[in-house]
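The complex appears here without one of its protein chains, the remainder shown in place.
Moving on to chain A:
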Amino acid sequence: MTPTPEAGSLRPTRTETHVLDTPAGPVELTVQDRDRTRPYLLLHGGGGVATMTGFAGLLTERTHARVLLPTHPGFAGTPRPEALSSVVGLAKTYVALLDQLGLSDVTVIGNSFGGWLAAEIALLDSPRVSGAVIVNGIGLDVPGHPATDVRGLSPAELSALSWHDPAKAPRPTGTGPGPDVRALLNYTGPAMSDPTLAERLGQVHVPFHVLWGESDGIVDLEYGKAFAAAVPMSTFTPIPRTGHLPQLESPEELLGALLDLGNH
């Protein structure tokens, strides 16, 4: 265990001097900047960052929070070092990002592959991360409820599995926003799950909330319940009439379920 950080040190008060050009000439202002804005780290799945953009806007505007939405290295043509080739390695990269930005009380939210990643980040015990939300995550081995292998599926087949109402799916535009399977496999390996994850999740020490689109044809509702059951003190909230991508199919319902926590 790393030593406990001193109070206030993760997000210290920064005292800065700004020089402003004003009609009275240059004015030097010394300002203490104290920031406790609530940060969220949003982690996309195999469909790429576009599957999270709309929800990121909704979350930011409605909660007046700071929302970080990274593109996982290797997705959308971004560079990925050869050695960055595991989910845990990527999770450590994101904790390093939070260190570099000097954030604390971060809620990590991930969908699909991003859910697996959020769970791994929770397991790293960073004092900067105060909770994890898994939205139709993958990565777990659940006996009797295997994740559907999406490799080689046509866009129509994928849409039928991913959406409660495929008519709500965005119209495919040319190449379409299909999952970037190759970028995904670089992290997950060909099995696309980790047989050790279920047991390791017993060591999660932060609040852990599992939200699940009930009509998911890739990882079903029982799979979601198993995800929650693996983590002590976790909560589980099903989202009706919603498939694998709640942030796209039911963004208001997903946000509501997130904000309703503790209001019962």
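By our rule, a residue touches a chain if its C-beta (ideal position, glycine included) is under 8 Å from a C-beta of that chain, and two chains touch if they have at least 3 such contacts; residues count from 1.
The criterion applied here is as follows: contacts and distances are computed from a predicted model.
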item: Per UniProt record, name of the chain withheld from view ["histidine kinase", "L-ascorbate metabolism protein UlaG, beta-lactamase superfamily", "Carboxypeptidase-like regulatory domain-containing protein" or "Phosphate-binding protein"]; value: "L-ascorbate metabolism protein UlaG, beta-lactamase superfamily"
item: Chain A residues touching the omitted chain (full complex); value: 54-55, 57-58, 61-62, 64, 167, 170-171, 250-253, 256
